[in-house]
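One chain of protein is taken out of this complex; the other chains stay put.
Moving on, here comes chain A:
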Amino acid sequence: MSYSGDRSPAASLGLLDATMVGIGAMIGAGIFVLTGLAVETAGAAAILAFALNGGVTTFTALSYGELASAIPRNGGGYAYVREAFSAPVAFVMGWTRWFTYIVAGALYALGFAANFVEFIEIYGVHLPGPPVAYALASVVVLVALNAVSTEASGGAETVVTLVKLAILGVFIAFGLTAAGVGEFDPFFPSGGAVSLLPAMGLTFIAFQGYDLIATVTEEVENPRKNIPRAILLSVLVTVVVYLLVVFVAIGTLGVPGLAGAGETAIAQAAEGFMPTFPVIGTGAALIAFGAVFSTISALNAVVIGSSRVAFAMGRERQLPAQLGRLHARFGTPFVAVLASAAVMLLAVVVVPIRTVGNLASLFSLLGFVVVNLAVIRIRRQQPNLERPFEIPYYPLPPILGIVCNLLLGLFIDPITWLLALGWLALGGGVYLLLRGREREPTPTEPEIAEPDVTIPPETD
């Protein structure tokens, strides 16, 4: 028989590719955009903030590893939470994941614009108009591309990530010779060690890219083993690279210099010590190019990511069904891409970059709390579930994950919480509206335990 059960050739990502998906998303833009802002908040101790964030995110990474090895479903955190909890909880998870990607997109777009202007400036050309215009343009172009064609393969992502790593490698290699330990004194800013927590909250968004590995699980070879490995490996590599880059940046440009440079901090640090290369020009140009390149590829990844979450939710009727449809001509989740883009453009225009970073971090922290809860709940509800990868020292890591993520969330400023609550309230409205519409044709369904008083639903 020729039609035996061979699985279609979808599994195309090896361990290296899968790891690169995660590294690519994490080293994408956070390091370029957020280092300056973190130093502004925590001084030289920003390096400690990055290290601790690496530790905190590892707890959640372990949870992702266990869930991804046991539940073969694309969709990442949303899919696992859908398995563990009732529909409303899954809705909140999907709604916040969607927004995290969108807000991260806004962050990357703004970071791209700032670095792009900086990059062109190196060649002596002053670009007209405010950077926001370039941020908007980049979103529009990438959305247009993603609306009419399906995404590029994972192989391209690997190359892009290797280029980013190479550029940062050059930065680190030259920087380590120039960095001085003296710049780390005083280590803590005037606010003391407590200022570490807001800096951790702000930069946490940079540590959530492994979620992207979990959204493409079905394309990974030998997934039971490779996905947990790829998740943990990508976290490890990312943390090491971050620490080296932040060490070099602080050790060369110093705290006041970095804090003043904002989202172009890394490029400005490079200006101080990088030699001149043939063709490219100054070393700073190379780093600025790396930043432009990274932010634009990260922006592309989150445009795809956000539209896929909206698409998945549309298919499961958790958002309007139109979002779950493919466009007849382009074969892309057209409406989902456009809806994500609309919110992203709004975020670029109205929300300042620091708040954008905070919002993205807050939602990603809250999402991770729910994922850690999902691990515990699934362990209790499905003790006989086959778990190819089990969290070591369970239940300590998920509990620590929940506590640390909540703690970091609490130190994010009240305005961000207000914006977040606003988005959740909007989500609640959408959810109730959709539920109401869905329930109308089946009024016989007994919903609430009110034995005697059964009021027939009104017809309109």
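By our rule, a contact is a pair of C-beta atoms (placed from the backbone, for glycine too) under 8 Å apart; a residue touches a chain by one contact, two chains touch by 3 or more; residues count from 1.
Everything below uses one rule, namely that contacts and distances are computed from a predicted model.
When the unshown chain is looked up in UniProt, the name that turns up among "Potassium channel family protein", "Rieske iron-sulfur protein SoxL2", "Pyruvate synthase" or "Tungsten formylmethanofuran dehydrogenase, subunit A" is "Potassium channel family protein". Residues of chain A that touch the chain left out of the display are 5, 7-8, 70-73, 83, 217-218, 223-224, 315-317, 321, 324-325, 381-386, 388.
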